[in-house]
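After the structure tokens below, expect a handful of questions from me.
Note that one protein chain of the assembly has been removed; the remaining protein chains are unaltered in position.
Naming follows writing order (A and B), and every chain is counted from residue 1.
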Amino acid sequence: MSISLPTYTRREMPLLGRRHRLRAIIVTGLRREFKRPAVIVSTLLGVALIVIISTAILLFAGLFLPGQALDLSFFFVPASNQTVLFFITLMASLVGSALIADDLNSMALTLYLSRPITHADYLVAKAAILAPLISLIAVLPLVLTPFVAALLGLFSWTIALQAIGLAVLLGSLFTAFYTSVTLLLSSLTHRKSYAAAGIFAVTFGLTIPAEILSISINNPALLYASPWEDYLAVARAAFGAPGGQIDWPWALVILLAATLVAASLTYLRMKAVEVVAG
Amino acid sequence: MFGEVRAVDDLSVAIPEGAIGLVGPNGAGKTTFLRLLLGLVRPTTGTAKVLGHDIAEGVPVRERIGYMPEHDCLIPDMTGVGLVTFMGRVSGLDADTAISRAHDVLQFVGVEEERYRKIAEYSTGMKQKIKLAQAMVHDPQLYIFDEPTTGLDPRGRTEMLDLVRVIANSPGRNVVLSSHLLPDVETICKYIVILDGGHQIAAGELRQLLSGSADRLRIDVRGDREAFAQRLRETGLEAEATPTGVHVARKPGVEGVIFGIAKALGAEVRYMGREIRSLEEFFLELVERNEAAVSV
Partner (left out) sequence: MTAVAEAAGVSKWYGEVLGLNAFTASFGTGITGLVGPNGAGKSTLFKLLIGQLHANQGTLRLFGENPWNNVPLMRRLGYCPEHNQLYGWLTGQRFVEALLRLDGMSTKKASTAATAALKVVGLSGAAHRPTRTYSRGMRQRAKLAQALAHDPDVLILDEPLSGADPMARVQILRTISEFAKDGGHVIMSTHVLYEVERITQNIVLIHNGKAIASGDIHAIRALIDEHPHAVRIETSHPRQLAQALARMDHVVSLEVPSEDTLLIRTRKPDAFYKELPGIVADTRLDVRALESPDDSLEAVFRYLVG
């Protein structure tokens, strides 16, 4: 044990600003996630599956979708692929459930908040770790599909570019929703398994009953309760695809509102955590 | 204010440079005070400035503070050096400075090759050292130590207190030590703030507060204490035998008398010196008085 401090008198070390501090948290967080085999596998699997399925639909459109016009509305089909929903949920629960819950469990939150960052900074950083990973599923495959389609000459670049743009917007909306809700669930518990279960509950626990009940009691309004159906409604309207039982403006409002409310609740919850124990 | 209980009420504290002990019973407002210092909580009324910055600003204050929490707070699947580097960066150090400082502070606190292992495998002593290292990495002006010796064995306690002492004695750095172990506070801090019921009930230089009676001596006598005290009284000195020893009024030449009596009685004198009250005694007395005053 040496007995002299590294610097005898304090030298004023210039401290970098908020961007750098957040970047440190985000980069470290992403690096840790990408070291996990589960994350690597689900990402690859998810992206691959969705792209393959979408390409297959593309190539064999005539077979799979008789009567489907080869215009913008075609791209609603890959966007509405249930694999997307499954893998988003999987990614959210693999990565997102532990993001805040682990910090609560180990009380590392104390260390974070004793640093020169605010609660908001902390949440923004956590969101910035989760969102890219979710958008690997929610955005990337749906961007690749029109791109591949245009390359293969099956669709014109105009349509393809439109589809890409819409995929980015829709994917981001869905990503924001899931990021926000996942972080809220993660902040409510010390155990990431509970949070993970909660995410599955939000996805399937809302979607499946809503779909079943809306048919059996013949009330399509129940579909508003399912985030997936809301997303589909907005996607349908965006891509110009026919059908749909609920109105897209309300669906959009619901998704946005849920995202914002979840984010606010998460913030309030984090502020309420006692970081200096008595 | 927190609900019906005023956690800290009308607390006026001016904390000078150096090493300050923060002491008080549970529920006295120490935790709230620390939270205020860290800018994690806003005062309901009043203002506070730390190191020249209003605590309402939060972030600039925390840039200059290193906090060593009492409870477990480390990220188990990171390595020691990884965590300290990370915390340095989150404090605003660039990547290279952070890793360089991290290794420096780990050397200082005495963590050698273990720094490359995961924190989950660390012993309690090592975890406390990492907690200290992460508080130091960004070279803050103000250190806040909350029960730094919790869970440490005697050797670990001595090491930790030595580290705290070196930090406290180095120029340009200030230390707030919050602890229930009053003798520890006594050996490190020159200045004490005592809280109870949300108020500051005493503050000042330790030596002054504890000076007790400079005009009395305490003697640790091996042998018949009562007889010793009696003999002292026979020479006209005020003396009494208590469980902590024989206490006698200090007069010129009393020391010679004491040894004379010791020789005559065949007793041993194992300690002779100022009757210094311990911080513990002072503290307990003060708190009792305060609680009595409050309930009246």
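We adopt the following convention: a contact is a pair of C-beta atoms (placed from the backbone, for glycine too) under 8 Å apart; a residue touches a chain by one contact, two chains touch by 3 or more.
Keep in mind the model is a prediction, meaning the values are calculated, not measured.
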item: Chain not shown, its touching partners among those shown; value: B
item: Contacting the left-out chain in the complete assembly, out of B:Val166, B:Leu181, B:Ala227 or B:Ala249; value: B:Leu181
item: Touch criterion as defined above, residue of B:Gly18, B:Pro43 or B:Gly151 at the omitted chain; value: B:Gly151
item: Positions on chain B contacted by the hidden chain, ascending; value: 23, 25-27, 123-125, 147, 150-158, 180-183, 222, 255-256, 259-260, 262-263, 266-274, 280, 283-284, 287
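The rule we apply is simple: only the chains that are shown with their structure count from here on.
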item: Centre-of-Cα separation between chain B and chain A, whole angstrom; value: 48
item: Touching residues on chain A, where the partner in the complex is chain B; value: 1-11, 13, 15-17, 20-21, 24-25, 28, 32, 102-103, 106-118, 275-278
item: Contact set on chain B toward chain A in their complex; value: 26-27, 30-31, 34-35, 38, 40, 58-63, 65, 67, 69-77, 86-87, 89-95, 97, 101, 104-105, 107-110, 134, 138-139, 141, 146, 159, 162-163, 166-167, 170-173
